[in-house]
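One protein chain omitted, others in place.
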Amino acid sequence: MYQESENLLKIENLAVFRSDLPLFETIDFQLISGEALQISGTNGSGKTSLLRCLCGLSSRYSGSIYWNGKLISSNTHDIHKQILYLGHALGLKPRLTVNQNLSFYQQLRFDADQPNIHRALKALKIENYLDEQVANLSAGQKRRVALARIISEPVKLWILDEPMVALDTDGQAWLEEVCNQHLSKGGLIILTSHQPLKGIDNLTSLTLQPADLNAFYKRLGEQE
Amino acid sequence: MSSSSIALIKRELAVVFRSKNEFIYPVAFFVIVTSLFPLAVTPDPVQLAFIAPGVIWVAALLSILLSLNGFYQPDYEEGGLEQLLLAGVSGTQIVAAKSLANWLVTGLPLVIMAPLIGVLFNLDGRAIGVAFVSLLIGTPSLCFIGSIGMCLTLGLRNGGVLLTLLILPLFIPVLIFGALAVQAASLNDGVTGQLAVLGAMLILSIMLSPLAGSAAMKIAID
Partner (left out) sequence: MWTWFYQMASPKWFFQFTEKLLPWFKAITLILFVVGLALGLLFSSLDYQQGNTVRILYIHVPGAFLSMFGYVLMAISGGIGLIWRIKMAHIVSVSCAPIGAILTLLTLITGAVWGKPTWGTYWEWDARLTSYLILLFLYLGFMALHSAFDDRKAADRASAVLALVGLVNIPIIHFSVEWWNTLHQGATISKFEKPSMDPDMLAALLTMIAAYQFYFLTVLMQRIRSEILEREKMAGWVRKLVGNGQQ
């Protein structure tokens, strides 16, 4: 499993852009081992774009993102491995079975460790679908398969985009419980959700304020 | 080759072979397109042997062009490419592995099928042999070069038409030397020069295409 040492994600003066326009007012925050952050905001406020910047997938931001004191923009490859990101697109191959999908990703990061996958699927109550093609699963089941990766690939930082979507109450309760376990082991979690997440410990909340475009244009206008 | 590249190639192959007949399409396309030429041009054996090198090479090139999309676009849309990057696979590894898998599934069957087409087109034994070898060296270049165009057009509307416009000019050198080799063989000339150039192009495309493809892929994901 992961080291017990403290990990730190630090964001300074971050603005995220979509076609040259800032999406939200600049934000600063830091997150240390054992802390979770819920990012909220209206539709189109840039939650997903922010998460993609934090993962190092997108470079459309200004400001600095540090992981353990290193800028992620210059150490993208190393930092990628310590992040598990689940977005709207789940990254599952519909043609392959649940087991093939999960063990492929697991193999890329770790040596094959089948019991983990089993354990994850069992906890999610989809262990019977191990050899079923992902294409034959329902939306909620696919989401559960993708979420099983947070068990089967133990990494420090989870970045989850709307993980509660398409999950039933059982699934949501399970997710909250797993998040708490992760935090107690010194993990970090950043997630977006439209619903309040009362079950997660140490959860701080950050609401993205839509950027004041008039002020942005004004600043541009004053630039000589 | 690293273990993650091997895992990736295996996965690509598994995806293709899961569907029972999809990997047949490019070969079927190859055979059907080539068999249109005797119908459209002439059934005369002498003339068929004359146009055969060009027909075989153009048809092989088009089948590979058609096969590219299936290896990149779904993975991009399903979020597979970004998950691969996050799992620590580099962009160049992804492109190289996908190009290789693409060739194994599409290029290799074309190479194997080519002698049959040669017989249908009345090519002599030596020309058929050279067609086989030239396709064996040339088609992997096409898969590698094609990956650049494919990564550049990921997620674009009308990506398919654009892909054709971008990539066909880059295919021309391979086409020229591939077809020239077969032509020279059917005229009983030496073919070493042409095959050597095809080999050089293969090395160059294996070295450079993954770099360009990876840069293009990251722009698409960004």
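When the chains are written out, they are named A and B in that same order, and each has its own residue count from 1.
Methods note: contacts are C-beta pairs under 8 Å (C-beta built on N, C-alpha and C of every residue); 3 or more make two chains touch, one makes a residue touch a chain.
Since this is a predicted model, take the numbers as computed values, not measurements.
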From the listed residues B:62, B:104, B:120 or B:166, report the one that touches the chain absent from this view. B:166
Sole residue of B:33, B:176 or B:206 that reaches the chain not shown, by the stated touch rule: B:176
Could you please point out the chain A residues that touch the chain left off the display? 19-20, 60, 217, 220-224
For chain B, residues in touch with the removed chain: 148, 152-153, 156-159, 162, 165-166, 168-170, 172-173, 176-177, 180, 197, 201, 204, 208, 212, 215-216, 219-220, 222
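The rule is short, and it goes like this: only the chains that are shown with their structure count from here on.
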Chain centre separation (chain A, chain B; CA means) in Å: 37
Could you please specify the touching residues of chain B with respect to chain A in the complex? 3-4, 7, 11, 14-15, 18-19, 75, 77-80, 82-90, 221-222
Taking the touch rule as given, give the residues of chain A at its contact with chain B in the complex, in rising order. 55, 57-60, 77, 80-81, 83-85, 87-96, 100, 104-105, 107-109, 133
